[in-house]
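With one protein chain held back, the other chains of the complex are shown just where they sit.
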Amino acid sequence: MSEVLLDVSDLRVGFDVYGGTLKVLNGLNFYLEEGEKVGLVGETGCGKTTTAKTILRILPQPPARIAGGTILFQNKNILGMNSREIRAVHAHGISMIFQDPTASLNPVFTIGDQLMAAIKYSSLEDGLSRREIRGRALQSLRDVALPDPERILNNYPIQLSGGMRQRICIAMALATNSQLMIADEPTTSLDVTIQDQVLRLLGRLVLEKDTSTILITHSLGIVREWTQRVYVMYAGNMMETAPTEVLFRKPLHPYTQGLMKAVPKLTGEGIAKGIGGRIPNYLDPPPGCRFHPRCAHRMPICSQQRPPYFEAGQMHQVACFLYKEHS
Amino acid sequence: MGNPIMTAKELKKYFHTRAGTVRAADGVSFSIRENETLGLVGESGSGKSTVAYTIMGIYRATSGALLFRNLDITTGSSSRSKKLKKDIQIVFQDPGSSLNPRQSIRQILELPLKVHRIVDRAGMEEKVLKLLEMVELPAEYLHKYPRSIGGGERQMVAIARALATDPSFIVLDEPTSALDVSVQAKIINLLIQLQDELKLTYLFITHDLSLMRNMASRVAIMYLGRICEVAPTVEFFRNPLHPYTKMLLSSIPVVSKEEEELKPKKITSQGEIPSPVNVPPGCSFHLRCPERMDICSQVMPKIVSMKKDHEVSCHLYT
Partner (left out) sequence: MGIAGNRAVLFDKIKRAWYKFSKNPLSIVGGAIVFVVVFLAVFAPFVAPYPQHAGSFVNFSEASQPPSLRYLCGTDAFGRDILSRIFFGFRLSLIMGVVVISLTAPAGVTLGLVAGYMKGSWVETIIMRITDIFVAVPPLVLALAVCSILQPNIFNAMMAVSLMWWPWYCRMVFGIASSIRNEFYVQAAEITGAGKMHIIFKEMLPNCFGPIFTKVSLDMGWVILIGSALSFVGLGAQPPTPDLGTMVADGGKYMPDQWWIAVFPAFAIMLVVFGFNILGDGIRDMLEVEDV
């Protein structure tokens, strides 16, 4: 049993907008152990990026408002840290890969400038010479299988393709040797064959450096191939969590089942109807289970109480009253 | 499935830039029959969007033939008749930028009606409401702006706009790539339903092969401006011939064991996708091809017709 590296507990985050507060995160609970590869699956608007940004404390407040909960990273609450401690966490503790590599790289600096800056500011040793930093930068570029690293150090982001830019972002995230890496849709903007390459590369590097990873995505296929454990998120809550293989063999939550059915299959069985309704209006979210208005199996209790996690097998938890008796 | 409604023969579109000539479309030939869905699959630089925009008249073809109902449409949209413009419509990929953020849904939908004088001023509201109904959006949406509705709903507005002129041919350029899977399901079902009711023909462009498997009647794969392989859907997936096709198919993430078994053996894609400015000589795929032979770097392979209406452009089969 490894140590718990990250423990998010009852996290509540809202945004102040015209008309009131968007109550996005509604008491979010999840955790990550050292060395794990955990997937966070959810559709647009469910709050996954908000979660990532809250963990990193890069959410601008206002308009955001952290209304409650704790985020324990190595047993220290991130939400209670001052700016010096947060900077230390950014430097050595947690790194992040964003969805759009073009937006993550500064267009007016060379790759070398940015990569070496990342290495310099995150190294635990003082006084790394410029040559040493450059050496590490070149090595990290080789680690992500980029051809001709010397030339790339002098290139500007605009001279490189999307796949190469994303690999550089990965190199920057890994060069800091952080314990936890959060990858927010790292391959969504990439072509399928490059996506495959990048994910395999990421997998190998994460294994080598023993980095714990949270992979955030809306693609079930990627989660299935890449993670050990999965959380399914909807409207600011986790609906279901299980080891990956278990989740795909036997999805229990009606939302998870709906998602699995909606994915077009290579077996050619046609396209399912999708899930009726829309994501809730966060200004006035539905009471109880936030999925209940769209759920074919809803019961009266679903609109009254928010379901806690119920056990449904080994490490398989479902936040749904349908499974109350099982546990 | 009827007669061919759109045919292309050796269609070429080159862009001349300071960096060199971009051969976006380099001799593309296909034919689409009435009421069918041709799926066009490709990655960046494949030229699929170029083909789409040439069909729409946004680009003028450099050379080659493009016929719609036996009418030559290689000229740009400025020289097309109004009737032709009504008949061919497009749904763009990014719903965020294909709808004017400063216009209400009503204004967006009224534009094609006004331009083509489809209804007079009195009948405008009724027609716009009917369009919303066709895509299953509520009437209140008339007054909303694109920024206050979700991506899927914006795409439905884009579809409604395309339907406003009662077209017979619709180009769908990655209409669901930016959308979630459950929203995608809704839109695809809507598109299939509309195709049935209104006897539409679709050119469906996407990089999502699993979607193609369930949506297209025939599938064509493009790489660096040329078509590698075309076949009816079932045959295409059961018996992929071109190495690039096999590479694509083996890279798609799937959600079940049954699908895993259907995928060809894992072909690791190596190397970068070359840019269409530097198209390699011979077969444009040979630099990344695990089965390359000497001839592949010298001679461009011709298109060969295999059985079951299956065409492939690869030296392995000539």
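Going in written order, the chains are labelled A and B, and every chain counts its residues from 1.
We take it that a contact is a pair of C-beta atoms (placed from the backbone, for glycine too) under 8 Å apart; a residue touches a chain by one contact, two chains touch by 3 or more.
This structure is a prediction, so every number in the text was calculated from the model and none was measured.
Asker: Write down which of B:R60, B:K85, B:K130 or B:R292 is the residue touching the left-out chain.
Answerer: Considering the complete complex, B:K85 is the one touching the chain left out.
Asker: Which one, B:T21, B:S79, B:N100 or B:T318, makes contact with the chain that was left out?
Answerer: Once the missing chain is taken into account, the touching residue is B:N100.
Asker: If the hidden chain were put back, which of B:K9, B:R147, B:K199 or B:R238 would touch it?
Answerer: That would be B:R147, which touches the missing chain.
Asker: If the missing chain were put back, which residues of subunit B would it touch?
Answerer: Output for subunit B: 56-58, 77, 82, 85, 89-90, 92-94, 97-103, 107, 111-112, 115-116, 125, 139-140, 142-143, 147-148, 158, 161, 165.
Asker: What subunit A residues would touch the chain not displayed?
Answerer: 17-18
Everything below uses one rule, namely that only the chains that are shown with their structure count from here on.
Asker: Which bits of subunit B are touching subunit A when the two form their complex?
Answerer: Counting only subunit B, the residues touching subunit A are 43-44, 150-151, 179-186, 188-189, 192, 207-211, 213-215, 233-234, 237, 247-248, 251-256, 258-259, 262-263, 268-269, 272-273, 275.
Asker: Along subunit A, where are the residues that touch subunit B in the complex?
Answerer: 43-45, 147, 161-164, 191-197, 200, 218-222, 224-225, 248, 258-260, 262-275, 278-279
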